[in-house]
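Just one protein chain is left out here, and the rest sit where they should.
Up next, subunit A:
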C-alpha cells in the first residue's frame, strides 16, 4: 500500500464530481477534475472514477475536456464497456465548429486503443481526412496508422491508402509528412510507402516547407528511391546541397545518409560530400548537448574509415575537457589515435598522457591503450610514457600498461627489450585477472630475458590455490611450461608442483585437462614439447602500423545515421583486440542477455579474425555439462609443422551436435598454422566419437586433420 488513504481520496473525489452544485459551477468542476488528474499522476488508482469522468467529458470548457481526455486515455483499457459512452461524446465533438475541438476529439478517439471501438472511429476519421482545417487532417492521417497498429492483421482498406497517397499533395507540409509516416506504418508488410519519380520530385520540392523533423523523415524515406538517369541524380543532389550543410545536425545527417545511398556507384561524389559535411559535423562535436557531441563523434569515426585525413588539421577539436563524461572522452581518444601524424604526435601524446591519470579508471585505461596504439607507429616515445606510468604504482594503471605492452610487443617485437626491463617488480601492483594474464603471457614469451621471471612465477604458483580466475590459471600453466623449456633448472621444481596441483586437486575441468595434456606432452620428450610449445612472440604479418588503409564508403554507408555506430562494442573492440595474443578477453558473462537479432551481427564481425584472435566464451558452470575435449591439429597448407599449443578456446554447445558449426567459427582456422585445442562443452549425452568427428570435419576445411577425444565429465549430474 504505497498511498495510505487513497481510497478515501477517491471517494472524496467521486462525491465532489457527482455533486450537482459542483457540476453547475464550471470553475469548481474543472478544479475537481484537475485534482483527479493530479492524483492519477501521483500513482493513486483513480480508475473507479471512470463513469463520473465520462460525464464530465460533456462540457463546453475545452480545458476540462483536455483533462478528461488525459484521464480517459489512461484508463480506457480497464473499462472497455464504459468507453463506448465516451465514443459518443467524442463523435459529437468531431462535429464541433472549433477545429481545435475536432482535432482534439479525433486524436483522443484514436488514443483510446480499444480494438472494440474501431468500427465507431473509422467514420469520423474518414471525415477528418477531408476536413478543411489542416490540424484536423494532421491528426486524422496519423489516426489511420494508429488504427492499423491496433489490428495489424486486418485487411488494409485500399480506399484509405489511396486517399492518403492523395493527401501527399496537401497544402499543409505537416499533413504531407504525416501521410508518409502513416503509409510507412500501414504498408510495412509491403515494404513501406511506394516511392516513384513524381512523388520523389514532389517531396523534394516541398522539403524546405516542412520543419526539421519532417525534413528528416522525408530524407530517410527517399533513400529508397533510385534515380533513373544520371541527370536526374545530379538534379537531386544539387537540390539537396543546402540541407547537406544544414545547421541542424539531424537534417545534415539524414541528407548525408541519402547522398551516400544515391551515390553508392560514384565514390568520388560521395567523398566530396564527406568533405562538405566536415564543417557541420565538427560544429556538432562542439554542441552544448553532450549526447549530440557523442553521436557526432561516433559518426566521425565512421567517416574516418574512408577518409583518414578528413580531420587531420582539426585534431585539437578532439581534446577532452575536464568535465566531459567518460563515454565522450573514450570516443575522442579513439578519434585522436586515428589522427596521429609526424607533426602532431608529440602534442597528442602529451595530451593523452594527461588523461592516463583520470579519476575514472576506464578512461585511464582507454588513454593508456590509445598510447599503445600510437606506439605501433611511434614506439620509442610511447614506451617512454608507458614505463613512466608504471612508476606511479597505481593498480589500475599498472594493469592497463602491462596489457598495452603485451599488445604492443605482439605487433612490434623491437620493443621487447624495454618492455622486459620494465616488467620487473610490477607484479605486486597487479590485482585484476586481465593484467596478471598479460604479465604471464609476457613472461612466457620473453622469460629468458627477464631475470626475475622464475621468482614471479613461483609467487603465482604458491597462490594458485586461492586463484579465482580461470584465465590466469590456464595462462600460468602455459607460461610455466614455456619457461621450463628455456630455463629448466630454475623452473623444474615449480612446474612439478603446479602440474601436480592442477591434475590432482583442481576442480575446473579445463585447467585439469590442459595440465594433463602438458603432462602427456612432457612424456613424449623434450624435443616434441619444444616443437609444440615454442610459439610465436609476435605477429610478423601486422608489422608497423602506418595508418589504416581507406575503406570504401559502401562498407559503412548502410549504418550511417543509425544507432549502429553508437553501440559500445561497435568500433572499438575491433582495433583493441586486433592482433593481440590469446590473453584477450575472458568474458565471464556471456552476451546471451542480448537478443539474437541485435547481437549476432556483432559476433560475426568480431569473429572475422586477424590472425591469432580468439574469442573465448566461458560459461559459468562448465561442470554441469558433459564434456568433450578434443585437440585438433590443424595443418593448413601454409605451414606444415605444428607450432603452438597455447591457444585454447572453450565453447559451450547448447544445441544438438549438428549445430556445431555455429560454435566453431570456420574462418578462424584458416589463419592458424598451429595446433588448436578446442574444448566444446556438450549438454547431450556424449555421442560416439565418429559422430563428433564427422560433425567437426564438416566444419573444418579439407586439408585439416582432426584428432578428437572425448572425456566424460568428472561429476555429471
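The criterion applied here is as follows: a contact is a pair of C-beta atoms (placed from the backbone, for glycine too) under 8 Å apart; a residue touches a chain by one contact, two chains touch by 3 or more; residues count from 1.
Here is the rule we use: contacts and distances are computed from a predicted model.
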Undisplayed chain, where the name is taken from the UniProt record, one of "Vps16 C-terminal domain-containing protein", "AP-3 complex subunit mu-1", "Histidine-containing phosphotransfer protein" or "Proteasome assembly chaperone 1": "AP-3 complex subunit mu-1"
Option touching the unshown chain, where A:55, A:201 or A:567 are the choices: A:567
Contact with the hidden chain (one of A:316, A:463 or A:500): A:316
Residue, one of A:82, A:118 or A:134, that touches the chain absent here: A:134
Identified contact with the non-displayed chain, of A:88, A:116 or A:149: A:149
Chain not shown, touching residues in subunit A: 26-27, 30, 34, 37-38, 41, 61-63, 66-67, 70, 98-100, 107, 113, 133-135, 138-139, 142, 145-146, 149, 174, 178, 181, 211-213, 216-217, 220, 242, 247-250, 253-254, 257, 279-280, 282-284, 286, 288-292, 294-296, 314, 316-317, 319, 321-323, 325-327, 351, 354, 357-362, 392-394, 561-563, 566-568, 593-595, 598
